[in-house]
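What you see is the complex with one protein chain gone and the rest in place.
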Amino acid sequence: MTSALDLQGIVVPIVTPVQRSGAVDVTGLKRLVAYTLNAGVHGIWVLGATGDFSGLTDFERDSAIEAVVEAVAGRVPVLAGCIEQSPARCVERARRAEVLGADAVFATTPGFAPVSQAEVLTHFRMLKAATSLPVVAYNAQYATQTPLPIATIRTLAKEGTLAGLKDSADFGDFRQLVVALSDLEDFPIVTGIQFLADCALLMGARGCIPPLGNVVPQWFVEVYDSAKRGDWSHAAEVQNRIAAFNVVVREWAPGASVFGAFFGMAMVALNLLGVLDEAVVVDPYPAPTASQAAIVREHLHSFGLLPRLETAGRLAASRA
Amino acid sequence: MTSALDLQGIVVPIVTPVQRSGAVDVTGLKRLVAYTLNAGVHGIWVLGATGDFSGLTDFERDSAIEAVVEAVAGRVPVLAGCIEQSPARCVERARRAEVLGADAVFATTPGFAPVSQAEVLTHFRMLKAATSLPVVAYNAQYATQTPLPIATIRTLAKEGTLAGLKDSADFGDFRQLVVALSDLEDFPIVTGIQFLADCALLMGARGCIPPLGNVVPQWFVEVYDSAKRGDWSHAAEVQNRIAAFNVVVREWAPGASVFGAFFGMAMVALNLLGVLDEAVVVDPYPAPTASQAAIVREHLHSFGLLPRLETAGRLAASRA
Amino acid sequence: MTSALDLQGIVVPIVTPVQRSGAVDVTGLKRLVAYTLNAGVHGIWVLGATGDFSGLTDFERDSAIEAVVEAVAGRVPVLAGCIEQSPARCVERARRAEVLGADAVFATTPGFAPVSQAEVLTHFRMLKAATSLPVVAYNAQYATQTPLPIATIRTLAKEGTLAGLKDSADFGDFRQLVVALSDLEDFPIVTGIQFLADCALLMGARGCIPPLGNVVPQWFVEVYDSAKRGDWSHAAEVQNRIAAFNVVVREWAPGASVFGAFFGMAMVALNLLGVLDEAVVVDPYPAPTASQAAIVREHLHSFGLLPRLETAGRLAASRA
Partner (left out) sequence: MTSALDLQGIVVPIVTPVQRSGAVDVTGLKRLVAYTLNAGVHGIWVLGATGDFSGLTDFERDSAIEAVVEAVAGRVPVLAGCIEQSPARCVERARRAEVLGADAVFATTPGFAPVSQAEVLTHFRMLKAATSLPVVAYNAQYATQTPLPIATIRTLAKEGTLAGLKDSADFGDFRQLVVALSDLEDFPIVTGIQFLADCALLMGARGCIPPLGNVVPQWFVEVYDSAKRGDWSHAAEVQNRIAAFNVVVREWAPGASVFGAFFGMAMVALNLLGVLDEAVVVDPYPAPTASQAAIVREHLHSFGLLPRLETAGRLAASRA
C-alpha cells in the first residue's frame, strides 16, 4: 500500500460479540458493523481494548477480523489490532491480519513491564518489517505504563515505520503532540478519548476512536459532521449528550472495572437495540442481572434510543 | 459575600517575582499584574502552584497577596491560595487572605499522603467555617494524589461549602464533570490545563487558569474573546500557537522539573519583556545561564514578542 | 558538630497529642516521651508524618519540639522535622529546631510537584548551609513522588551535606541501597518500614523508625535487642506479632486513610494505656466513636496490653 493511510473521522473500536460457547458471534458482529456503517462511521478498529482482544483466543481473533472485513466489504478501512507484549508475537498477529484482509494494523508499546524508548523503536520497526500493511501506533499508556513521547513518534513517522497514531494518553499533552507533529505530511493522529472528539478535531486531529461508537455511532457522526461544517457549538452539544449518556456505565455496576462496566452496558444495549440476539459478556467481566439490565434499558429510553414498550424477557445477560 | 463568585474568563495564576534577598519583588509583582490586566484578563489567582506558594515564607505570602490586591484595585477578582496539608494551617492562611483583601480563597485536598473522601469533606467544611470568603477547590491530583470526584464536589457545592472549582486532573474526565454538575447554579468550573482553554469553554466551562498567561496574557484573552463570539476556529488557532510557544519550556533546560523549567523561562521572558527588572529564580529551581536565556530570547523573537535589537547584557538570571 | 550523628536503634516517630483547642498537649507529649524512653528506645523523631507535622501551625510545631527536648533531657538524640516543599521554608523550620535544642533535623525532597535530582541537591545543600545541626534525608517518595536514588544520596553524603538517611521507599530496593553505601563511614541508614526492622538490621541498616513504636515501644526494643545478640528468630517472632497487632488499624475504620486510621488507633490506645488523658484526633482525620474505640480496646486486651477491667467511660475520642 503506497498511498497514505486513510485514518480519519469516526472509527469504531468494535466490540466483539460472542456466543455462550465463547466463539465469536459472527452474525452479530457483522450486524454490528452494518449498524455502525449505516450510521456513517469512517472506519472499523477491530481487536482493540474495546474489542476485548485479550479475552479471545488466536482462533477467535482471526474470526473477528474475517467477519469485520467481510461485513465492511471495502467501504471503509479496517484496522486490525496486534496488541502483544513482544515483537515476535505482534508480528505473528500482523501476518494473520494481512492474510485476512485488514487495511492496516495497530499495536501498543511492548513489554510485560515498562520498556525503554530504544526498545519501543525496535518493536515498531520489527512490526513494520514483517508486514506490508501500514502500521499505526496506539498509545495506551494507562495499560502499558510505557510512554510514547513526541520524539519517538516523530522518529518512527519520519522513517516511514508508522503511518498514524491513536493517542489515549493524558489529553493535557495531546495538543502539544498534534501541534508538534503538524509538519509531518500524511500522518493522521486520532484520539481515543471519546468525550473529546470535538476538541481533538478543533485542534487539528483527524478523528476519534470512541468505544460508545458501538452503541450510539450516529451521535459521533453528528459530532464529526458538525465539526466539519464549522458548527462547533452543535458538535459540543452532542458531545455533552454523549458524556451525559455515559453515566449509565458507572451506574449499572459500581463495583465492576472500567472495561467490565462498559462491556456489560454495551452488550445489553446492543441486544435491546436489536443489533445482537444475546447480551453475552466474556469472562472475567460481570454479566448484568435482569435488574441491572433494566437500568440500561431505562437509560436508553430516557435518551430516546428505545421506545417504551420493551419486553422484559430478553433483559438478563448471559455469560460466555 | 452573598453574590455568586465571579470566577470566569482568563484568570492568571500569577508568578511571584522575588528579589535576590528572597523578598517578594513588590514593584515587579504589581507591574506584572498591570501587564496582565492591560491585556484584558478577568481575574488573578495568587499563591497557587504557579505562584510557587511553597517557595515563600508566610510573611512573603502575605506580601504577595497585599501587592496583588493593591495593584488590582478591585477591577477583577483576586483569589488567594491557602494550599496547606491540613485544615488548621489552611484556615490560618485563609484568615490572612481575608484580612489582606482577597475576594476568595482556594485550597487543594489536604494530607501529606493521600486521604479519604470523608477527610476531604471535613477539610473544606472547616475552611468554609473559618472564613467569610467564597472557597474554591483546586483539584491538583498530580501533586496531592487524592482524587476529587464528582460526588464529593456535588456534596460540597450543594451544601454551600464550595463556590467554584479549578480542575487540573485528567482532562479525559473533565467533560463528564462539567456535564454532571451543569445543574448546579452559580457554580463556576474552570480548567487549569492551559492548552485546552478553548475546549473547556466549548463544553461549557467558565474559563481557564493558564500559567503561560503570565507571559502571553493577550493570547489567552484572544482565545476567550474568540470563543465568546463563536469563532472557535480562531480560538483554536491561537491555542495551537500557545502550544507551539510552550516548546521553549522544555528546550531551554531539559533536565529541570516541569515547574522549574517553567519558572526559569517565565522570569527570563518577563525580564526581557520589560515587566520585571531582574529574572530571579527561587530555589531549588535552576536559574537559566546566559546561553539558556538566549534560547528564551530567540524564542520570543520568533513569535514576534520581542524586537530583534535586544541587548545581551541583562540576560543571565540570578538566584534568590 | 564534628562527631557523627547518633542515629541507630529504635527511634520513635512521636505522635503529637493535642488538646481539644488544637494546642499541643504538652503534658501528654512529655508523658509519651517518657513512656517510650522507659521502654528503651534510642531516639525521638519529632514532627514527621507520624507526628502529623502538617496538622500543626508553626507555633504548635515549636511547642512540640520544645516539649520533646525537655522530656528527653539529653538522654537520646532528638531529630526534628522540617518537612517543607521549598528550601526557604525548610530553612526557617530548621533554624527554629536549632534554637529549640534539637540534635539534628530531617527533611524530605522539596516541591509541590515532583522535582529533578539537581533540584534535590540544591534543596539539601541550602538546608545544610543554614544550620549547624546534622541533616538527615527522609525518603518519603510515597508522598513526595520524587525519588531519592543512590547516586544522589552518595553525592550528598560524601560532600558532608547529609549525615544520615531514613528510607521509606520500596523495600525491594533497600538492600541495594544499604550495600551500595556501606563504604560511607558514619552514614547511618534506617528504615521507616515498621514491619521490617529485623530485616533492615539483618542486612546492616542501623535501625528503624516505627509509627507503632508510640504504642508498643517495648516490642520494637525487643526486636532490636534480640537482633543485637544474634537471636534473629526471636526478633522475627516479635516482628510477626507487631504485624498481627497492626490489623486493628485497618479494622476499626475501614474507610479512613492510612494515616487517619493510624492516628485514631494510636490516640485511643495511648489513652487506654494511661499515657494520654484524652484521645483527641486532629482534623481532617476521623475520631473513633465509642464502638470503634471498643474495637481498639478489645485488641489491646487480646495482645495482653490491657487488663480486662477497663471502664467504658473514657472510650470515645474527641476532635481537636
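Annotations for the structure displayed:
As written, the chain order gives the labels A, B and C, with residue 1 at the start of each chain.
Heads up, the rule we're going with is that a contact is a pair of C-beta atoms (placed from the backbone, for glycine too) under 8 Å apart; a residue touches a chain by one contact, two chains touch by 3 or more.
It should be emphasised that the depicted structure is a prediction, and the values quoted were computed from it without experimental measurement.
Note that the absent chain touches A, C when the full complex is taken as a whole. Of the listed positions A:Pro110, A:Pro134 or A:Gly192, the one in contact with the omitted chain in the full complex is A:Pro110. Only one of the listed residues, A:Val26, A:Val69 or A:Ile83, touches the absent chain: A:Ile83.
Residue in contact with the omitted chain (choice from C:Asn38, C:Gln176 or C:Ser291): C:Gln176.
Between the chain not shown and the residues A:Met126, A:Ile150, A:Leu184 or A:Leu273, the one that touches is A:Met126. For chain A, the residues touching the chain absent from view are 22, 49, 52-58, 83-89, 92, 110-116, 118-123, 126, 140, 142-143, 145, 255-260, 282-286, 320. Listed by residue number, the positions of chain C touching the unshown chain are 170-173, 175-176, 178-180, 182, 193, 195-196, 198-199, 202-204, 230, 232-233, 236, 239-240, 243-244, 246-247.
The rule is short, and it goes like this: only the chains that are shown with their structure count from here on.
Taken together, the touching pairs link the chains end to end in a line with two free ends. Rounded to a multiple of 5, the C-alpha superposition of chain B onto chain C involves a rotation of 180 degrees.
Taking the mean of the C-alpha atoms as each chain's centre, chain B and chain C sit 35 Å apart. Our note on geometry: chain A versus chain C, Cα centroid distance of 49 Å, whole angstroms.
Taken residue by residue, chain B touches two or more other chains at no position, since every residue touches fewer.
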